[in-house]
Structures are given as structure tokens and as C-alpha cells.
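My structure is below; once you've seen it, I'll send some questions.
One protein chain omitted, others in place.
Let's look at chain A:
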Amino acid sequence: MSILVNKDTKVIVQGFTGKEGTFHAEQCLAYGTKIVGGVTPNKGGQEHLGLPVFNTVNDAVKNTGATVSMIFVPPAFVGDAVMEAADAGIELAVVITEGAPVRDMQMAKAYATKKGMKTIGPNCPGIITAEECKIGIMPGNIFKKGNIGLISKSGTLTYEGANQVCKEGFGISTAVGIGGDPIIGLSYKQLLPMFEADPETKAIVMIGEIGGDLEIQAAAFIKENITKPVVAFIAGQTAPKGKRMGHAGAIVSGSAGTAAEKMEALKAAGVTVVVSPAEIGKAVKEALSK
């Protein structure tokens, strides 16, 4: 078991024939992901990486039965691509592209929600079910199969966390990079109950950062609904106010969205909160030995 994706998930790639799309589709195929085709307007009918290319997501879904789309289109076209996927009946869109305008994501997410499509990202490493299915740009080899679910706003902290968990002798069930933009698709609050319900997942690592209040919402949710141990790290304890720290959404505005308030809320909800990402692995080990 796992959440959202597994070895049977059929995936298409939007922005399939571009440089990034091609490189990462190849990596995903090598990992074992069932990529069944891709979409690039005006290249329909061609073959790429031995797979069919379609002009529209609609065509791709009809011909391949894909339920998930991995999106690599340039930032200005992300909103359009997400809405196209939702319109074509895709169940989950994984948006890797960084730098999509916020206004576009407002519209796209509202439409996706209306159509019942889940979205991961944008500006994220994607999702991986260890040793089964990788939909994204993460290095697959560091994710050993196991019982820890991972949710992270940051790409490299996802790798850092997964690597430590595996070095402690554990492994990953599914890891989801949710992205650090001001408006994102699935967040902690939607993913936590999926991990809670997944019999394979024994503990959950959540990695957050400054800005917004998703971690605060997660804390309230964990308190009421999550029985599995949760280990959390919030990046940006030393970040100055009013400065954007790399991610578009990582900014303390006024006095809202600080690491301190998020860490407090999570602690109050019974979560093991570590002050350095270097402690994630050890904390997971301790949480599971209780």
C-alpha cells in the first residue's frame, strides 16, 4: 500500500517533448513509473521515448486511460495546463514547474477543485511511492521502501529527510513534495488522513517552512484526527521578517507565519518537533520505539 500513486498508476506528461519533460520522463520510466504517453500541442501523432504524443490532454486520456498527469510546461502556461488536465478528467496533476503566476494558480486550483481533480505543487519535486512509482524530479535511489510517510514544502529537505530515515534503517511508503508557493494543491491537511488510513505507513514526517498558515491548520487537524506518530521540522527559524526566502510563499509578513508559532502549534498537538533537519532521522527512530 501507499497513498495516491503505485506501480499500476498510468501517467502522462504535459510538456513531454521539452528538455525538462524529456529528461525527467526518461528518469521516471527508468524508475519503473508507468508513463503511457504525453502531450505537446502540434506534435500529436509523433512518438517520443517510444511513447505516443497527443495534441491535447483529452486525446491522451481517451487513448491511454491515464489518471495522473505530470506537468512540465513553462510557468506562463501552468494555469492553462492544470485546467486542461482537470477538464479532461485527470484525477491527479503533479505540477513541477517553478514560477507560475499566483493569479493563474488561484483560477486553476478553483477549477480543479470544482472538477474533483487533486493537484500537487506547483514548484515541487513531485510524489514518489518508493520502489514503485516516481512522478517528479527527485533522485529515486535515496527512497528505500518502508513505513514512513513524508510531506514537505521543500524539495531538498524531502531528500534530506528521506535519506536520514533510510540511514536509520527505515524506509519511505510515499513522499509528497507539496511545494512552497503561496497557493498550492494538496497540503498537509489533505495528505495526513491519507497516511493515517494507509496500513503501510507507521509514522509521518512533515517538513514545513515560514509563511502562510498551512502548518497551523495541520496542527489543529493532527490533534483531532491523527493517531500515528508525527515528526515535524519547520525551516526558517533564523529567517528575517519581510524577506522572501527563495520560495515565493516563504515570507514572514508582519508577525504572521513565523517558524516559532508553527512549532508551538505542532508541539501543542503532540507532534515531535525538531529544531534542526539533522535530527529528523533520530526523531523518527525514537518516535517508533515508544
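In the analysis below, a contact is a pair of C-beta atoms (placed from the backbone, for glycine too) under 8 Å apart; a residue touches a chain by one contact, two chains touch by 3 or more; residues count from 1.
Following the convention adopted for this analysis, contacts and distances are computed from a predicted model.
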When one chain of this assembly is omitted, its UniProt record names it as which of these: "Amino acid ABC transporter permease", "Succinate--CoA ligase [ADP-forming] subunit beta", "Xanthine dehydrogenase family protein molybdopterin-binding subunit" or "Thiazole synthase"? "Succinate--CoA ligase [ADP-forming] subunit beta"
Kindly state which of the options A:Thr67, A:Thr129 or A:Ser152 is in contact with the chain not pictured. A:Ser152
Taking the entire complex into account, which one of A:Glu200, A:Asp213 or A:Glu286 touches the absent chain? A:Asp213
Just one of A:Gly32, A:Pro101, A:Gly169 or A:Pro193 touches the chain that is missing; which is it? A:Pro101
For the chain left out of this view, which of A:Gly18, A:Gly44 or A:Pro182 touches it? A:Pro182
Contacts of chain A with the absent chain, listed as residue ranges: 27, 75-76, 99-104, 106-107, 109-110, 137-139, 141-142, 152-157, 159-160, 163, 180, 182-183, 207, 209-213, 217, 233, 235-240, 243-250, 254-255, 259, 275-279
